[in-house]
Structure formats: C-alpha cells, structure tokens
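Heads up, one of the protein chains got dropped from this complex, but the rest are sitting where they should.
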Amino acid sequence: MELLLTGILIVIAGGFVSAFAKTNRFAGLTAVMSLILGLGIAALPVITMLLKGGSYKLSLPWSMPGGALSFGLDPLSALFALPVIIISPLAAFYGTAYLEKEHHHSRTSWLFYNILVASMMLLLVSRNALLFLVIWEVMAVSSFFLVVMEHRSGEVMKAGWIYLLATHAGTVAVIFLFLIMGKTAGSWEFERFAAASAGSTSVFFLAVIGFGAKAGFFPMHVWLPEAHPAAPSHVSALMSGVMIKMGIYGLVRILTFCGKPAVFWGWSLIVIGLTGGILGILLALAQKDIKRVLAYSSVENIGIITMGIGAGILGTAWNNTALIMLGYGGALLHVINHSVFKSLLFMGAGSVLYSTDTKEMDRLGGLGKKMKWTAVAFLAGSLAISGLPPFNGFVGEYLLFSGGLASLNAGTYQSASLAVVMFIGLALIGGLAVVCFTRTFSIVFLGEGRTDDAKIKRRLTAAMVWPLLFLATLTLVISFASPWIIKSVFLAVRGLSPVPIEMNYKPSSSSLMMLVISGAVLMGLAGLLYFIRRRLPMGDVETSAGTWDCGYAKPDASMQYTSSSFVDPVIRLFGALADRKGKNPQVRGYFPASTSLETDAGDIGEEKLYRPAFVWLEKFAAPLRRFQHGHIHGYLIYIALTLIILLIWKV
Amino acid sequence: MKLLHWLLPISAFIIAPIIPGIINRVKAFFAGRRGVPILQLYIDIWKLLRKGSTYSHTTSFVFRIAPSVIAAALILCTFFIPWGSISSPVSFSGDLIFIAYLLDVARYFTVIAAMDTGSAFEGMGASREVQFGFLAEPAFLMGILVLVMVTKNTSTSGIMQHLSTSVWADSGILLILVATAWYFLLLTENSRIPVDDPNTHLELTMIHEVMVLDYSGPDFAYILYGSALKLWIFSALIVNILLPVAALPIWLQPIVFIAGTAGVAILVGITESIIARLRLVTVPKIIVSASALCFIALIFRIIG
Amino acid sequence: MNIISIILIMSGLLLLGSSRLGVAIKVVAIQGLVLGILPIVKASHELTAGVWFLCISIIAAKGIILPILLNTNLKSSGITREIEPFISYGVSIIAGIIMLILAGWMTVRLNLNRTMTPPIVLSAAFFMVLSGLFLMITRKKALTQILGFLAMENGVYAVGIGLSLEFPFMVELGILLDVVVGVVIMGHLLLHMDKEMAHTDTDRLTELSDNIRLSGEIKVVSSNEVNIGSDREVLK
Partner (left out) sequence: MIRILFPTVIAAMAGIIAFFIRSNTWRRALLVTTASVHLVFSFYLGAIKPIKAGWIGTDSLSVIFLVTVSLMFFAAAVYSIFYLTADRHHEPENASRYLSSTPESIYTGCMLLLLSTMTLAVTARHFALQWVSIEATTLASAPLIYFHRSSRSLEAAWKYLIICSVGIAIALMGLFFLRMTSPKVSEFTVDAFVAAGSSLDKKWLSAAFIIILVGYGTKMGLAPLHTWLPDAHSEAPAPVSALLSGALLNCAFLGIMRVHQVANAGGIGVMASELLVMFGIFSIGLATVFILRQPDFKRLLAYSSVENMGIIALGVGVGGGAVFGGLFHAVNHSLVKVALFLAAGNILARYGTRESSKVRGLASIMPTTAFIWTMGLIAITGTPPFGTFMSKFTILKTMTAKGMWSLTAFFMAFLVIIFAAMSYIVLKMVFTPPPPEMPEKPERTLSWIMPVILLVTALAAGIYMPEIVRNHLEQASALFGGGLK
C-alpha cells in the first residue's frame, strides 16, 4: 500500500517538475519518466494483488470534517488499476511527440496529465466517501483542462463546457448518493457503508446516474463525442481508454455496498447497456469525424460492459454462480480490453490528425501506404474492437455470450429472456461494429486519398509508432493469455458477490483455452496459406495495373466510396435514431452546375433531451428576470413588502 | 476414433468445391442447358493456382493478405462442424458463436480488401455486404440459442448429437423454423439468388462478386475456395439440423450427411432457377424475416 | 408630548401632500427641530448635560445643517417641484391616513403597558417611518427621496424615543453622525447626477437592470450552441 502511494506521489511530483520545466521536450520527458517510475512502483502491489488476492488497508487522519485518508487495495481496485498503469505511460510517451506540433503551453498540460493519472490511481484505492469525492473531482477538473488544451482552435469551448457540465451533474448525483449512504451508515468510511445500504434502490440508481455520466451511459453520453475529439489525441486515449472506466469502477464499487441486488436493477442496467450499445454504434456510424466515431464507439463498448454488469447483478439475484462469473467477468475483462484497443485507436487517429491536419474521414484515404505501421496497428485495433477472433475484444464478448448460455440453465422465463436479450443485443452491436470499423479503417487507410488533405504534411516520429505497435501486440497478448488473466478477473468478481463463491470456476477457463488455441490456429493457418501462396510456381510473379473500373473512361480518386456513402444503407434503416441533417443539392438538366452536399449527424440525446430542457429553462427564467427591473422605487417596495409580510406572518 | 474426427474437415475440404458445381448443374438443367462440368471449380482453382497475379497500384498489404485470412477463417470453421453424431475434432462450449465470428472475420477482410482497391463498384459491394452481414448476425445467433435451448447443449457437436428423434418429436417445428431461417442466411451469405446473382456481369447489381473483381491468380483461387467452404458450412449446419442424421447407425451417417448436403445444393439450384432476383431494397426484409423466424422459434421455446 | 406627536403627524401628511420641494425641506427641518426637543420634554425631570448636548446636536444637524445643505442642492439643481409622482398628491394623503391607521394598529398590537411615554408618540413615529418609505417609493426626484429617507430616519429615531429607550451618548452621536454623513453624500451624488445627466429623476435611473430581452429569441447557431445575443435591448 505504501509502495502504491509512493508511486502516486512520484507521478504527482513529476507533474509539478515538468510544469516548471524550461523546455517542452524536457517537460514531456520528465512526465514520462515519472509515470514509468511511479506507476512501475505502483504496479508491484497491484500485480501481487491480482495474483494472490487479499486486501490491504491504510488509514491516516485527515483534518477535514468527516474525512479520513483511508486507502485500501483489493482485486477489484487492482484490476481497474491495470489499464491506468499500462496506458498512461504509453499515451504520455506518444504525447511527447504529438505535442511537438504547436503548443506553447504543453508544459502545464503535463501537470494536469500527471495529476489525472495520479487521481485515477488514488480514486481506485480511496476508501472514504469524502476522499473519494475530492479525488473524483480532481480527476474531472484535471481532465477538463486537458480537454480544453487546444483552445485556439475554437471548437473546444463547447466540448469543455459539455464535459464539465456532464461531469458536474454526475458528481451531484454521486454526492447525493454518498449523503444517503453516509446518513444510514453514520460514517463516511466505505467499510461502514457495506452493511448500511443493503438493497437500497435509490442508492443504486443514483450510482447509475452519477457514475454513468462519467462512463457515458446513454443518455448521459453527450460529453464523450464532444470532449474526445477536442482533446489532444493522447489525452483522448487516456480519457476514453481509462478514465471513463472509473465510472464503471464507481458503479461496481457501490454495488459491493448494496448487498443482494433486486432483479429489476439488473434489468435496468441491461436496458441501459443495450440502448447505449446500439445507439452508440449507430451514432458512430453516422459520424464523419474519425475521433467522434471512436468516441461514440466508446459509448457502445460501455454499453456492452453495462450489459455484462447487469447480467452479473441478475446472476447475483438469481444465485446463478456461472452467470455472476461470466457476466461480471466479461464486463471487467472488456474494461481492460477496451482500454487497450480504444487507446490504440485514438492514438492512431491522432497520428492521422498529426500528419494530415484533418480528422474528417471523407477527406482522407490511402494513408496505409504512407504510414504502414500505424495502419497495421489500427487494423489490429479495429479488429479487436469489432470483437473478432483472435483479438482480445472477442474474448470479452465470448464470456458475455457464455453468460447468456449459462443463464439458460436456470430455466425460468426471465433467465431465458436474459439470454435472448444478450444474444440479440450483442449480435446487433457486434454486426454494426463490423460495419463501423471496416468503414473507418478502410476509408482512412485504404484506397486513394480523396482530397489533397490526404497528403502527409508532417512525418511521424518513432515515438508515435511504437506505442501503437505495443498496444496492437497487447491486444493479441491479452487474448492469448486470457485463460490466466481470467483468474485474476474472477478474483475481482468474487468481491462483487455478497455470497461467497468457490475459487476455481473451471468451465469457462477450459473453453477459453480452446478458444485461445483456435485463435492461434487461425493465425497460423493464415500464415501458412500465405506462405504456400508465395511458394506456388507463379506465386511471386506480380504485375501491376490500374484498378478494374468496369470500363469507365476517367476514373478519379474522388469517385471512391466515402464514409458517408458506405454506411448510407445502414443509416437509412435506422432513420429516426441516427438522423443526418443536410441540404440536398438541386441537380437539374443534362449538364448540371457543380454542387456540393454537406451532412451533419446530430445526437438524439442532445437534440431530443438536453436542448429542449435548456430552452425550457430559459423560457421559464426569462419572465422572472423582470424582477430586477432597474427602478429603485420597485426595489424599495420589495423591502417594505418583505418586512410587512414577515411581520404579519410571524408575529 | 480420433482419426475419424480429423477425417471430417479433411473430407469437407475435398467435397466442398463440388457443391457450387451441383448448383450450377441444377440451374443448367432447369434452363435446358448442358452446363459446366460438376468439377469445374476444381479445374478453375487448379488453373488459378498456377498463375501469376496482377495487383492494382492502389492496393496495399491488406489486399495481399486478405485471401489467406479469408480462407484460413473458413477452413477453421469446418473444424467445428460435426457429421451427425460423429463429433468434430474441436469443440467447446459456445463454439457456434466462434463460427459466427469467424465468418465475420472472413467478411471483414473481404470488405477491407475490396475497399483497398479504391474502386467505386467494389465500395458499393462492400457497403452492401456489411449491411446484409449485420442483419444476418442476429438471425444466426438466435438460431444458435434455439438449438441450445432445445438440446440443452452448448457446443456444436453436442447440439447435433442430441438432436435425437425425441427432440424432434418435441420441438421439430422449432428446428424447421431455424433451418428455414438459416437457409435464408445461406442464400444471403453466399450471394445466391434472390439476394445476389453470382452469374451476372453487371457490376452494379452484384454484392460478393463485385468485391473480388480485382483478384487474380492464386488469390482468386483462395477466394473461390473460401466461398465454396462457406457454402459447405451452411449446408452442413442445415443438414445437421434438418435430417435426423445422429439417429442413424454410425456407418450410415456420413453417407446421409453428404447426400443431405448435396440435397441442399440442389435446393439452392432450384431456388435460383424459379425465383427472380429481388430488388436490393427488399433484401433486408428477407434477412429480417429470417431473424423473425428465429425469434418466433425462441418465443415458442420459452413460452411453450 | 401629545402636541409634539400631532406636529409630527401633521408634518408627515404635509410632506405627502406637498409638491414644492422647498416646502418639503422646511417641513423636514421642523421635524428635526421637534425631534430635538422631544428628549427634553420626555426627560424633563432629570436633565443632564448629556441630554442637552444631544438635543442641541440633533437640532443643529437635523434642523439646521441638513436643511441648509438640501436647500443648496435645490438651488443649484434649479428644480423646485416634484412633477407627476407615481401616486398623485390627493391619493398620497389618503394613503397617509391609511398608514396612520396602520401605525395606530401596530402600536395597539405591540401592547405597550410598561412604557411611560404615551402611545401616540409611538404611533406618530411609526407613521413617520411609513410615510418616509412611502415618499421614497412614490416620488421621482432624487431630492424627494433624500427627504423621504430623512423623514423615515426621523421616524425610526422617534420610535426609539417613543419606546423610551436611551442609548449611550456616544452611540447616539454616532447614529446622528451617520445620518448626517449619509445625507451629505446623497446630496453630493445628487449634484453629480444633475451635472452628468441634467436631471434628477430617479425613475430614469434604469440603465442597470437585468430585464433584458435577448434578441431573436434563442438562436441555434451550430449544433447546440445557444447564442447569447450580444445586442441587448433594455425594456423600458
């Protein structure tokens, strides 16, 4: 525990040093070094915990009323700490190169970056409500400053505002939640909460709202597609890959206080997850900005994780051990998986942005030939996020599917419905994810550049390629190591169940082993086939020609399918949910004048929920402003009236 | 016994390319033509394998590795397909889901390879392919769920072994619904009429064929072989569900199984001959109705 | 004692009914003088030096210095009449009578049986407070508002006397000093107002308000950015 805190202190100290550093380069270097050193030290207890289980505690006095510096580490915290430890230094390393582009105050940004990382680590180990809240907001504020870093570009302000507002609203729910728990428990220590708030529905739903806002549950997801594109890419990687998981952590941590959950909690989470998953990926399809696509895809993945948690809750409520293990386990494994491939993809998108200065997919194309390794890594990431074997995304989804199968055993209507919902939901989400990421990858990296924007303006440095390749390897490593990783995951899951669960949950491990072998065979087979193909008599004879264009006279790069046209049929199927706005240009006559079409994808949550609410609020407030009309006489009347009314009323 | 299991995929590798041949012969029969030889695909593949290949300037590494990956994914699928009660060499809980995702891998690479060429037509095909693909996915997975519920078994081999006569008597109607739905999927996924027309040469109307327009030589051979395997996989699954293969004596099973597969091929041929190609916008309806069939089966199973 | 109270009440009604600022100043001056006498009348049996000094200070401040000061302001601004108050003079007097009744009711309600002062003094004091406040609310000219404030302040002071309370001498002086300085500053501001804006109508001092109509309702600019109209329009 002390080791962990020391590591965190090193990270914070590194942040301060780099904030006052003389040059950007030195600042970045300090930050990265401190992250590697600090998190390296912190990793020791975390990994020990993941392998052996158990729990540590450390409590120090704190002068704030009601607060104590209580820290603790258990497998659940350790599991969530893993992405922080892996992703943060990589993203920082990437960021040192990424930030060389233009920023003059990237030095202070490292302070916030390190504080963000440190706060995430601290959040995971804090065991006091007040402490938790403070760290929670430190995390929000430091990430906010990272989001608005590129404030000269104009778009950032809206993003920052929506993010700040969403996170604040979420925090209010969390505060409310802790108030309720604190009242019942009579203490602010987490260990006292456990007994006190068993079965409290209001606690649970406040947790869903409060932590859901951070995690990006639908419809509290609106900040994600704003904040992620606005932030520098290494920050989006960290935020989307790691920070939003803190919301999930908060939710599951609260679940440990709730005792045996009610069945409808689980169903609510399933519904929330399903909505978020499907709408998230649909909205991702409608986007043209590559980072917005990734942001919405985070909403989708959070949806999948939420479904898993919902399944776990139902398992707990039904006393179905397999469902608990597979539901929660799938969710938690997906947390780690998502953090790996999402940060990989965000960094990949960052490299694209860095070298071409545009995020709009329809202007890009053919980058695969110019930045080959980035393309390879991005391909791995997009295969993983589509949940395809042998990458890690599939393992998590497979566990969830197995959870669905496991719930069939119970034989009740409800458990069968759970299986049906999970299967249909995951199938739809997975199918749409394939649409989304074939599109994203191929439009950006394949074919030919659609406009001049697709030319490379800045060359990538090695620091921007290696982290991607590392993460790409990691997607495979996690997948192949899953039979062993799953043990640590199950260790964490045991903490989530109010009733003790026997340690060795075998069935899924053995299936996972088969899965891993099959995955390896798939890769080997593909390699073998490629090898054979090259060894064929004429296998290495190649001629080069133009693409077969069906006899068209003057093919042009701009005639390629664009991201919008690629997904058009799918979007049309879901017209009302993922609406695209745009003016259809008029084309008349045999030789029409040149024209252009612009479309923009709205967000259903924003358009149908928040904006009307703000407009309503404004309409409500407008007449009330007459109160301050500027006439001193009227003001004096207020005083006289107040006095008289109070006197008559109270005396 | 072990060897026997391994024989299954190997036989599948050999038999699979015949199925398109059968379909073509049936179609030729209905059209009153003599048709190409039934082993035409073998000849084609053999010829292609000995050729060099032509690549577009536009293409990148994706285009080159895609055929191997596609073929590998489909080959791997055959390892999970049992022949009646003769279980497949590899089998684990939920391997049908793995099959579904392997098919997705194949589709994924087909699509990105098509996009790699930068051709507007291939883009069009890719766009349609992913659209139909995501629609087909729920139907397939719901079908799996029905089978799992009916047989109370989670691996493919386990499911097929447990499709005994008593199960048939109990929930035969559900199995028929699933088989019908999967037959629709077969037509969709393998680009058959009424969804797609493998024979047409009008690029605008094609889906799968247009995506592989730019392939040549051994790459194209891999792709053709992969398509044949895919057809085999779907046929095999349908045969396993529809025919009570597992109830027969063990020596009879391979024969019935292969005969059934040929039967499915004939059925596809008949379907192609008597039905016209659908308008593209109505295709999603077919696939959605396949999902609906599976869903109905599910509801029946849960309630009834 | 009763006579003094009646003088105070009459002065209050006079203030409500007069449109001439010069007259109003004189009335307030009379109030100040009367207030100065009040402690002497009340404490006639034990007149200490302190009481005398206080009385003289009050008379000097409220009866002489402030009226002179306000007269100067009046002359320099050249406005002698209150035109078009929010409530006309006739109605004001009726309101005054109602306030008188209210003041009486308040006195009764307070149920004063332990004070030695006759209740009418308290009623008069309350009436002065109310009428002062009323003046400030219904009159537009800045000078009238100062007069209203003075009348109210006098009233509050009279409440103290009516309740037969005595604060320590120093504190009483402090209170007096505050009032004087306050009125001096108000007069100063009034002069500035006249100089800067060429009027002393407080009802036209409405530049500072939040009752703004944001132009063009709510404009949706891009996707969700609600435009805060920079061109604001003050509602008169």
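Order as written gives the chain letters A, B and C; numbering starts at 1 within each chain.
We adopt the following convention: a contact is a pair of C-beta atoms (placed from the backbone, for glycine too) under 8 Å apart; a residue touches a chain by one contact, two chains touch by 3 or more.
Everything numeric in this text was worked out from a predicted model, so none of it was measured.
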Taking the whole complex into account, name the chains on display that the unshown chain touches. A, C
Of the residues listed, C:Ile9, C:Ala24, C:Ile120 or C:Met152, which one is in contact with the missing chain? C:Met152
Using the touch rule from the top, list residues of chain C that touch the missing partner. 110, 114, 129, 133, 136, 142, 145, 149, 152-153, 156, 159-160, 163, 165, 167-168, 171, 174-175, 177-178, 181-182, 185-186, 189, 192-193, 196-197, 202, 205, 207-208, 210, 212, 214, 228-230, 232
Chain A residues touching the omitted chain (full complex): 63-66, 105, 130, 133-134, 136-138, 140-141, 145, 148, 151-154, 156-157, 160-161, 164-165, 168-169, 171-172, 175-176, 179-180, 182-183, 617-618, 621, 624-625, 627-628, 632, 635-636, 638-639, 642-643, 646-647, 650-651
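Everything that follows uses one rule, which is that only the chains that are shown with their structure count from here on.
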Classify the inter-chain contact topology: is it line, ring, star, complete, or other? line
Give, as an integer number of Å, the spacing between the C-alpha centres of chain B and chain A. 35
Which residues of chain C are in contact with two or more other chains? none
Chain A-touching residues of chain B, taken from the complex the two chains share: 49-62, 65, 67-69, 71-73, 75-76, 79, 90, 92-95, 97-98, 100-102, 104-105, 107-108, 111-112, 115-121, 123-124, 126-128, 130-131, 133-138, 140-142, 144-145, 148-149, 154, 203, 213-214, 217-219, 222, 284, 295, 298, 301-303
How about chain A: which of its residues touch chain B in the complex? 365-366, 368-369, 372, 375-376, 379, 383, 386-389, 394, 398, 401-402, 404-405, 408, 413, 416-417, 419-420, 423-424, 426-428, 430-432, 434-435, 438-439, 441-443, 445-448, 507-508, 510-511, 514-515, 517-518, 521-522, 525-530, 533, 536-539, 541-550, 555, 557, 559-561, 565-570, 573
In the complex, go through chain A and note every residue touching chain C. 158, 600, 602-603, 606-607, 610-611, 614-615, 618, 622, 625-633, 636-637, 640
